[in-house]
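Missing here: one protein chain of the complex. Every other protein chain is in place.
Chain lettering (A, B and C) follows the sequence in which the chains are written, and residue indices restart at 1 in each chain.
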Amino acid sequence: MPDELHPIGASSPAEKPADEKAAPATASASPAAEPPAAPTEAKPATPEVAKQPAAEKPGDAAPAAKPGVTPAAKPIPPAAGAPKPAVAAPAGGAKPAAAAGVAAKPPAAPPKPPAPKPDPWQSPLVDKLRQAYGSGLREASTYMKQNYMVVDKSIASDVLRDLCKQEQFDYCVDVTAVHYPKRDEQFDIVWILYSFALNQRIRVKTQIKEGEPAPSAVPLWPTANWLEREVYDMFGIHFTGHPDLRRILMPDDWKGHPLRKDYGLTQQDDQWVKNNLGIESGQ
Amino acid sequence: MSLAPLLRKIFLVDLLKGLKVTLKYQAPKEIVTEQYPLERPAIAERFRGQPRMNVNPETGEPLCIACGLCALACPEKLITVGSERNPETKKKELTAFSYDISRCMFCGLCEEACPSDALELSQDFEMATYSRDELLLNRERLEKGPEPTEYKR
Amino acid sequence: MDALTNYLHSSVTPGEAGDLLWATIYVILVVTAISLAVLSMNWLERKILAHIQIRYGPMRVGPHGLLQPFADAIKLLVKEDIIPEGADKLVFWLAPVAVVMTAFTTFLVVPFGRTHAVTDINIGILFMLGISSLSVLSIIMGGWASNSHYPLMGALRSSAQMVSYEVPMAMAIVCAILMSSLKTGTGTLSMIGIVESQAAQGRWFIFSFFPLGFLAFAIFAIAMIAETNRAPFDLPEAESELVAGFHTEYSGFRWSLFFLAEYAGMLAVSSIAVTMWLGGWLRPFSGTLNGKTWDLAFSFLPALTVFVLAGGCLLGALRMPKHPSFKIQTAGLAGFGLVLGAVGLVLLAPGVRERVQDMYWFAVKVAVFMYLYIWYRGTFPRYRFDQLMKIGWKVLLPLSLAVLILTALVGIRQELATALMGVLR
Partner (left out) sequence: MSESKFYETQWQETGKTFLDSSELVLNMGPQHPSTHGVLRVILKLDGEKVLGTDCVIGYLHRGVEKIAENRTYVQFNPYVDRMDYVAAVSNGLGYCEAVEKLLGVEAPDRANYIRVILTELNRLASHQVWLGTHALDIGALTPLFYCFRDREEILKIFEKYCGARLTTHAFRIGGCQYEIYEGFAKEVLDYCDFVLPKIDEYEELLTTNRIWVERTKGVGVLTGAECIALGATGPVLRGSGVKWDLRKAQPYAAYDKFEFDIPIGKNGDTYDRYLVRIQEMRQSVRILRQAASGIPEGPIIAKVPKVLRPPAGEVYHSIEAPKGELGYFIVSDGSTQPYRVRVRPPSFVNLQALDKMVRGWLVADVVAVIGTLDIVLGEVDR
């Protein structure tokens, strides 16, 4: 990384020292003790809910981890600090991975101002779903005024069906996925739904392991057809119940799934160059 | 169907209306295209064209302070800056600079990053060359600036 | 020398006079003239279309792109001759030849003037219709032989289209033939005969039996656009749908033959329209503004037109950009203007003056049609195939039949009246 950038990066926390105040609060709450953190946040301390902060995507885990790590890590380098929670919390597959990724990226991550935390999302819809699915609804939060819920993959198709048929979420905006290679459940599948009647947009997320199929939304929203094909093309995720799961953007004989994190940017190029030009690298 | 639309349909009013428009525009003064190499378009002041490295007009010394910010800002990573610390003045001095406009998308981020107004995207838009090598601009060519081709027949 | 004097004093076409030499010369002249007309049409179309579309059009090859058609022709001639591998080679080769042959053969009977036709045959119009329908065949040949989807669809479309529009077209022509039987009593199928009967009746058939003549003309005008596959009926070569229609697989010289045939076809049907309804070679107002002085005045018009063109060229040369690179172009344009001026002078000569009259008016009338063709192309969207068929069969055909019957009834109204009276009495 550029040396020149460093002073600028370092100056940013100095600019907002006021935010530091909020840091200890979250720091003490979430990362220090994983299971106890859950009850403070969520209602019944069912095992699933307890697992929730750990298993959710690092978008959530990272901010919680960072303030916690950095104060403690002052004497020790952050790289060494990162794996620690991994051992401490074996239940959380995702969190240590993401935390490690975050901590490793900037060489010396300055103590960042605490990130805005997702708030629990209170709404009749959530209550209804929680009633119906209980702990299957792992999380329902609001982040940056945007509502999302994380559901267990076993109930994902049911939740989607309910949202489509009963809750007027008649428009499937997007289906996509995010790859977290270091997590146990590698993929987040994200359905972005919109309701014309309510003028409301929600995200439904579920997490699946490598090789596991996801439920297809095509029977509910025909628009998901190509979107799921694209997810399949880019991530290699199979959708059960999809009528015509083929590659869409990449050629049919393409190898690999480009948007996975382990798919190198120039991998295909290099291979082509090697095969066709007989040299090591084209660039 | 009432009478007026019917009559309009029979007398092809809709078609005649269109014909009128196209007839109107046949006057040569309506032509908007340019005889390009002969008539040159007016290029806006902020236009982002071929890059140029400015030198101090009085001393001829480069304005570039070899900070490398442009290279960092570039999304395509097509700028390389070579610098060397002058042992006498303890300042970084520019030794080499290359700019690959074959990969450039003229986003202007390098220009914005430059703290000393050294790198600038000029108004020249005629960057066609006969070989790819010519698109790799070195320091000399950048300092000389673009050399627009004169139109000859 | 005898041949020349014979020709100059002849008041009939060489074909009628049995003058084989001059007939041959006329054939050559007609083929050359049509080819030149197609070349200039090419330039004009590009120029006029460009101006409709607020652009310059060709500007670089010669002054204002005047030499562009020649450059195009050379380009097409030296282009690689590509025959698709799956093509039926013989038919593929034959199609453009056939299409050009049919297109040029029609001009044998076109009367450019009273004496300016290769020949006059008493079934001239039938001959024209018959030969021009043959071009369908070559289009199908081209589309089929290409062994490719787009040409095949283009060929199918065009055959359906040409066959269906031939019917109203023929009906409209029959109206004109009926009109020609008035006064003279006997209708004629001869192209020259039809023009002469218009002269005898003192008015063009477009104004006869108003509005029947005009309606018949309008039907013909619509059908002829469809017949020549031009916008808004240019489905067979609809660029945005079928790429280039039946000649998608053709390139170079073969393609240029299709191109030649298309424009020759346009000229041919326009000639029919002019002959049938617009008085052929007759000058306008020949009925009302007649007399020696008017004749004399009108006889100067060809020269005047040429002078105006020449003046335009010279003016254009003056207004050329004052850039050294335009020296040759400026000189060329000025030279062209001077040549035109000289031609104009020749046209002023007494013997020549009268003799070019016929051709001049014929050419002017055809040119108007050509302009309309281009203007329509620049303005209208394209019909869909089924809509085109609908217009052909459900609108034009009944309309043309009605017009035909009405024309016939009006034509025999006196006989009809007497017959009716007889019955009643």
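For this structure, a couple of remarks:
Convention: contacts are C-beta pairs under 8 Å (C-beta built on N, C-alpha and C of every residue); 3 or more make two chains touch, one makes a residue touch a chain.
Just so it is clear, the model here is predicted, and its values are computed rather than measured.
One chain is not displayed; in the complete assembly it touches the shown chains A, B, C.
Of C:L39, C:I54 or C:L406, it is C:I54 that touches the chain left out of the display. Contact with the chain not shown here comes from a single listed residue; of A:C172, A:A214 or A:I237, that residue is A:C172. Residue-level contact of subunit B with the missing chain is found at 9, 13-15, 17-18, 20-22, 25, 32, 43-48, 73-75, 105-109, 112, 121. In the full complex, subunit A touches the omitted chain through residues 5, 8-9, 12, 15, 57-63, 66, 98, 101-102, 105-106, 112, 114-116, 118, 143-144, 146, 148, 170-174, 176, 178-179, 190, 192, 196, 199, 201, 203, 221-223, 225-227, 230, 234, 247-251, 258-259, 261, 263, 265.
Although one chain is not shown, part of subunit C still touches it, namely residues 49, 52-55, 85-86, 147, 149-150, 152-153, 157, 231-232, 234-235, 238-243, 377-387.
Here, only the chains that are shown with their structure count from here on.
Shared contacts of subunit B and subunit C, meaning chains that touch the two of them, come down to nothing at all. When chain centres are defined as mean Cα coordinates, C lies farthest from subunit B.
Each chain gets a centre from the mean of its Cα atoms; for subunit B and subunit C, those two points are 49 Å apart.
Taking the mean of the C-alpha atoms as each chain's centre, subunit A and subunit B sit 40 Å apart.
Taken residue by residue, subunit C touches two or more other chains at no position, since every residue touches fewer. Residues of subunit B in contact with two or more other chains: none. Taken in their complex, subunit B has these residues touching subunit C: 15, 18-19, 21-23, 25-28, 30-33, 35, 38, 151-153.
Of all residues in subunit C, those touching subunit B in their complex are 48, 51-56, 59, 321, 323, 325, 375-376, 378-380.
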